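Data block below; observations after.
For this depiction, one protein chain was excluded, whereas all remaining protein chains were kept in their positions.
Moving on to chain A:
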Amino acid sequence: MRKSEKKRTLIQILAAVVCNGYAAGFLQGKIYQGDQKFLCVPGLNCYSCPGALGACPIGALQAVLGDRRYKFSYYIFGILLFFSVVLGRLVCGFLCPFGLIQDLLHKIPVPKWELPQKIDRPLRWLKYVIFAVMVVILPLTLTNAFGIAPPYFCEWICPVGTLEGGIPLVAQSESLRQMIGGLFYWKMCLLGLVVLGSMVIYRPFCKYLCPLGAFYGLFQRVGFFQMEVDRAKCDGCGLCEKICPMQVDVRKNINGAECIRCGRCKDVCHTSAISSGFRFGPGQERKTEPES
């Protein structure tokens, strides 16, 4: 493993521990109930995970939109926009606990696949459909008699809630075990598919299903964190595109919505043509210079 990859894994582990630092929750089978839990963490991290210290932005968005008092959530939109503009999908590459889990699963030595482009490209749009339909439209429109909607994405799709919340809580609570039904088995099947899929395909959940990654990708081109290919230094060897686990067209679209900023392209570039860092204006090109 390259030094920068080790550093990234370390940051990912640290972020996962910080987001889920309530150790007593795991021991007692309870969740953290502190007053600051209205704060959202940047990554997809279920707030019903026993260790979760903050709220999941996607769960929180559905909670507000599903409340009859609100038709728009300024608070969550502001938080999502803040993370999008400041970090973009750097969150996916470095701070998301479920991204870390998928990265670790992909290290398991089994044959690796890449979906053919004609399947892969259209499937990438699925996460935007999920964001629009399951996270926004359904919670706003499909409500019960009291005008309240359940968190449709969390309920029917999200494998993070099952893994981080469902399994540890159900394991420790007899009353929750008695409530298990078809939904739990459906979600366990989905989780199983994502886990198996992650072993053979790099981050299938991030590529095709994650509504949070979809939103963060929207503003990546104009955000503070930017990557750049120096055309004068690039010799066109194409190694960057061969190594990119997200199949980004690095030389044409390095700041596109699919890049999770893992930095593998930068590591492999033998002419140091790729750079990354926080940009504060067009005149101030980059803070981080390419390593020589």
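Heads up, the rule we're going with is that contacts are C-beta pairs under 8 Å (C-beta built on N, C-alpha and C of every residue); 3 or more make two chains touch, one makes a residue touch a chain; residues count from 1.
Assume contacts and distances are computed from a predicted model.
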Requested in this report: Would you kindly match the missing chain to its UniProt protein name, picking from "Ion-translocating oxidoreductase complex subunit B", "siroheme decarboxylase", "ABC-2 family transporter" or "Thioredoxin"?
Outcome: "Thioredoxin"
Report summary line: Answer key for A:20, A:162 or A:198 versus the chain not shown reads A:162
Query raised in the report: If the hidden chain were put back, which of A:11, A:104, A:140 or A:188 would touch it?
Result: A:188
Report summary line: Among A:79, A:100, A:134 or A:244, contact with the omitted chain is made only by A:79
Report summary line: Where chain A meets the left-out chain, the residues are 31-35, 37-38, 40, 46-48, 52, 54-55, 59-60, 63-64, 67, 69-70, 73-79, 81-82, 84-86, 150-151, 154-155, 158, 161-162, 165-166, 169-170, 176, 179-181, 183-184, 186-188, 219, 221-224, 279, 281-283
